[in-house]
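Encoded as structure tokens, here's the structure I'll be asking about.
Every protein chain of the complex appears in place save one, which is left out.
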Amino acid sequence: MPPQKKKFLFVNRKAPYGTIHAHEALEAILTGAAFEQRISILFLDDGVFPLLKEQNSGDIGLKDFSPTYNALSLYGVENIYVDEESLIERGIASDELSIKVELKTTKEVCLIMEQQDVIFNF
Amino acid sequence: MLHIINKSPTNSPALKQCLKRAQQGSSILLMEDAAYALISKTEASSQIKQHMNRVSFYVLEPDIKARGIGEKIISGIQRIGYNDFVKLACSQHPVQSWF
Partner (left out) sequence: MKFAIQINQSPYTHQSPDTAYQFTLAALKSGHEIYRIFFYHDGVLNGSGFTTPPQDERNVVARWSELAEEYGIDLVICIAAAQRRGIMDADEAERHGHAASNLAAGFRLSGLGQLIEAGIEADRLLVFGG
């Protein structure tokens, strides 16, 4: 019998460009997808910033990795969650996000975290 | 569930962000510069006090001692060493580090 799949949650809490974390989170998710576990992503706190549309990082000389978020569903990522309060705190409306996400309340975010087997922190 | 914080509460929002999401019955371990959150009569320690009835708080004693704040911290916090940190990690799951 094959081993049971684990519930993996990748928590992204960092803005893009200023540090490498958001970009690395994406790399780790794409790598993780190949291992056929049950993968969810949570965008929390400043981690909602990488989802903004219309990023153009040409002038700062860094690669714009945001188009890759579009590929997440193709990679079999089960759930893409965004903490609604993090959006509100940062003056972002959900229609400003580049991909389709599930908005979650604080209470729901807590439960999602508790229900995981492993949390990868970024 | 175990939450780990290693950032000072006066320089980083990590403590606030963690407290908002920590569920009833979960544990929070303060380590490294997060130990400063326990200094009495500060905004951070009063926030921690408000959550004490539903969340268990731990701090790494070696970090308290190194920083010279052993006499300044609020009561009701479990001061633990690295062996108890291991036991805590065994008893709680999953683990989220807030940095």
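By letter and in written order, the chains are A and B; residue numbering begins at 1 in each of them.
By our rule, contacts are C-beta pairs under 8 Å (C-beta built on N, C-alpha and C of every residue); 3 or more make two chains touch, one makes a residue touch a chain.
From a predicted model like this one, the values you see are computed outputs, not experimental measurements.
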| item | value |
| --- | --- |
| Sole residue of A:I20, A:L62, A:I88 or A:L111 that reaches the chain not shown, by the stated touch rule | A:I20 |
| Touching residue (missing chain; options B:N6, B:S26 or B:S45) | B:N6 |
| Where the missing chain touches chain A, by residue | 3, 6, 8, 20-21, 24, 27-28, 31-32, 34-35, 37, 118-122 |
| Footprint left on chain B by the chain that the document does not show | 4, 6, 31-33, 60, 62, 81-83, 85-87, 89-90, 93-95, 97, 99 |
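One rule holds for everything that comes next: only the chains that are shown with their structure count from here on.
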| item | value |
| --- | --- |
| Distance from the mean Cα position of chain B to that of chain A, given in whole angstrom | 26 |
| In the complex, chain A residues that touch chain B | 9, 11, 13, 44-45, 106, 109-111, 113-114, 116-119, 121 |
| Residues of chain B that touch chain A when the two form their complex | 1, 13, 17, 20-23, 26, 93-99 |
